[in-house]
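Data first, discussion second: the structure below is written as structure tokens.
What you see is the complex with one protein chain gone and the rest in place.
Our next item is chain A:
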Amino acid sequence: MTALAEEKSGISLFIPEVYDIVWSLIILLIVAVFFYKFFMPKFNAIFDERARKIEGGIANAEKAQADANAAKEKYEAQLSTARVEASKIRDDARTEASHIIADARSRAESDAEQITANAQRSIASQHQQALVSLKGEVGVLATALAGKILGSELQDSKVQSSMIDQMIDHMDASNAGK
């Protein structure tokens, strides 16, 4: 093999060539400048901005949460006062209603009593009137009847009235005797 004759020894791998040094340094310089001046600052800015945004977002969320909690508490307080008010109104209404009912009942009772009293009064007076007029009519009737029975007319009004009175007394006595 002629090719193998050209094979260099392993040591030559470790002997740097001038152009290799030049190109390695140039490339290292370019790459380092790229990373130091552009790549890392750019991404650090991105990371910082992202962190700031996330922190801001968290702060905003916390504020919104606090606002919501405050609003909720406010509404709950309002709701409970409204509830208390409503129950108060209900109680008032109930007591007023019972007052009204009681009033109405007492008025109705007094009205009824009055009506009853009036009715009794008028019944009593009618009864009295009936008694009086009956007394008169019975007297006349009895006189007429007695006259017919006796065949003689009791001319004398004095006798007549005494007879009637006698008869009524008799009737009263018989009534009382019953």
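Quick note on the criterion: a contact is a pair of C-beta atoms (placed from the backbone, for glycine too) under 8 Å apart; a residue touches a chain by one contact, two chains touch by 3 or more; residues count from 1.
We take it that contacts and distances are computed from a predicted model.
Student: Going by UniProt, what is the name of the one chain that was not included in the view, given "Sugar ABC transporter permease", "ATP synthase subunit a", "C-type cytochrome" or "Peptide/nickel transport system ATP-binding protein"?
Tutor: Of "Sugar ABC transporter permease", "ATP synthase subunit a", "C-type cytochrome" or "Peptide/nickel transport system ATP-binding protein", the absent chain's UniProt record names it "ATP synthase subunit a".
Student: Would you mind spotting which of A:32, A:145 or A:159 touches the chain that isn't drawn?
Tutor: Result: among the candidates, A:32 touches the missing chain.
Student: List the residues of chain A that touch the chain left out of this view.
Tutor: Contact residues on chain A toward the absent chain are 1-3, 6-8, 10, 12-25, 27-28, 30-32, 34-36, 38-40, 42-43, 46-47, 49-50, 53.
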